[in-house]
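Shown here: the complex without one of its protein chains, the others still in place.
Naming follows writing order (A and B), and every chain is counted from residue 1.
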Amino acid sequence: MENKLTRNLYKVPYLLWILLFVIIPIALVLYYSFFDIEGHFSLGNYQKFFTPVYLQMTLSSFWYAFLITAISLIIAYPTALLLTKTKHKQLWLLLIIVPSWINLLLKAYAFLGIFGTYGISNSFLKVIGIGQQQILFTDFSFVFVSVYIFIPFMILPIFNSLNELNPTLVDAAKDLGASKWTTFRRVIFPLTIDGVKSGCQVTFIPALSLFMLTRLIAGNRVITLGTAIEQHFLVTQDWGMGSTIAVFLIIIMVLIMLLTNTRKRGV
Amino acid sequence: MANANIIQFKHVTKQYDNDSPVLDDVSFEIERGKFYTLLGPSGCGKTTILRIIAGFTEPTSGEVFFNGKKINQVPANKRQVNTVFQDYALFPHLNVFENVAFGLRIKKLKNAEIQTKVKEALSFVNLSGYEKREISEMSGGQRQRVAIARAIVNEPEVILLDEPLSALDLKLRTEMQYELRELQRRLGITFIFVTHDQEEALAMSDEIFVINKGTIQQSGTPIDIYDEPINRFVADFIGESNIVKGKMIKDYLVEFVGRQFECVDMGFNENEPVEIVIRPEDLEITSLERGKLQVKVDSQLFRGVHYEICGYDIDGNEWLVHSTKKAKVGTEIGLYFDPEAIHVMRLGETEEEFDRRLETYADVDRHGK
Partner (left out) sequence: MDKKITPLSKLFLVIIFFILYAPIFFLIFYSFNSGETMYDFEGFSLEWYRQLFHDTRLFIIVLNTIVVALLSSLFSTIIGILGALAIHMAKRRQTKNALLSFNNVLIVSPDVIIGASFLILFTMAGVKLGFYSVLLSHIAFSIPIVVLMVLPKLTEMSPSLIDAARDLGASSWDVMSKVIIPYISPGIFAGFFMALTYSLDDFAVTFFVTGNGFSTLSVEIYSLARRGISLNINALSAILFLFTFALVVIYYFITQRNKPNDMGVRKR
């Protein structure tokens, strides 16, 4: 007979991983947030976080993340809806996802060329008579590139939930007299809300923390929570303050998860 | 009333791409207030007919009339019909009350009116008090009732039911058959019921359309179809039957298994090749001498109400017998049947020709008297 110990031995690597790479890192971030730059225990970092500078940064980071999420959703939902109606829908979906597998930095880099002073978008603006504009290193370019990057991630869960939607429910709504719009509003959208939520989740949280985009595309004009963390950890070496911001980011993350994770109803 | 027909199909064909047609030149009429069943094997086109009536699909060619008006182009949400779907298609995000109220809310009825109508519809299907339940908390049979309530609350002129009982277990299914039939009588509206279960069709319908390969093979009352199947397919599909090849010697005399038998059919050419149907319950076990046929018993199953006996005659034809009497496997038995038990089917006869032939029988009967 195998004894209990050896039977549970296979769990060790995984549990060890949970301990070492999930629990301890978070504990360490929390721990470090109570130390100032000289290594003394203090609550100073938290006090600093509630000063206007940091609060404003948090607020603007939120605003941008919200904007990016909302625009992505507005574009992604109809796209997903149309994709489910195409003939080879899995193939088309795959083609939507391919760009998301291209290295994110390469995509950002592409926009350096496209939005550049002499770039293709400026040539276009000149042709239609608006004239040359500063596009790169503006909030616009930041939001545009972010939306570009997040759209596939938003489309995927929405597509999946639309795909799982029982088509006879749509027939049933029509049968009961609902017009196309009513069917969408009363049946299709409520039943795919889970896909929308997870799409927003995978967009909003990273949008709060993407630092490479702000560096490359927004030219430090936009400071997100992510940029601030990177700044503190890798530039000013103030790990304490970086950790404090990270703690808040984690709290926000948990709140968003709780907000968007409602119990699933299924038949 | 101007017209007894509520729905009429005229030469309706439905074809996807270049596949063979799902429906091939189908024409029929449906009268107001009756219980119709579209019966056929899966893939025969019965559901397509339903979807055309409901407006989920447009026919490739042909015309569909509702109350005398052509409705080919009318979208589903503007039609006076409601559907009970095979998987019920209840909205999982709405509770029982809201599911039933869905159609009424779209019509923008007053809240008080919705309340009364939904309550009434739910009590009609014996679900009073379940208003606040979630769909996921309901059993299969209860969901079925909610789906029916959701359809009848809109007071449609026709209710379409797409194999609604197929997901239920046998006992519940039989119960629901009674209930549906009763409901149709009480409401007095037209029910069009789709099923592949012949017993269900026979038990519930005023009128059955037997469908195969996109065409209506035969339509008629359950008794007509059971007693006078038009061809091998219908005979085989509606109940179990013994089908053998034969020859019509002359009126009232048919030959099969190498012997001649008296029958009640007429109007055939002399020596016309035909097919003979004899229902298993019309065969009676008797002594070898008295039997019109002699078969050797091959197997026997006890089916509860009767024994199902399977035997072979000397030509090797299989004969199925339903009998309350027991036989012994391996022995030879005689089979007796009345002339009325023989149903003669003309090969490749259309429904119209078949009906005309049956009418001549009726004429003969009348003249005889």
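Here are some notes:
Following the convention adopted for this analysis, a contact is a pair of C-beta atoms (placed from the backbone, for glycine too) under 8 Å apart; a residue touches a chain by one contact, two chains touch by 3 or more.
Keep in mind it's a predicted model, so treat the numbers as computed, not measured.
Remark: the omitted chain is touched by one listed residue; of A:24, A:53 or A:259 this is A:24. Counting the whole complex, the residues of chain A in touch with the unshown chain are 2, 10-11, 13-15, 17-18, 20-26, 28-29, 32, 75, 78-79, 82-83, 85-86, 91, 94-99, 101-114, 116, 118-120, 123, 148, 151-152, 167, 201, 205-206, 208-209, 211-212, 215-216, 226, 229-230, 233-234, 239, 242-243, 246, 249-250, 253, 257.
Note that in this section only the chains that are shown with their structure count from here on.
Between the CA-based centres of chain A and chain B the separation comes to 56 Å, rounded to the whole angstrom. Across the complex, chain A meets chain B through its residues 166, 168-169, 171-179, 182, 186-187, 190-191, 265-267. Partner chain A is touched in their complex by these residues of chain B: 54-56, 75-78, 81-83, 85-87, 89-93, 102-103, 106-107, 134-136, 150, 154.
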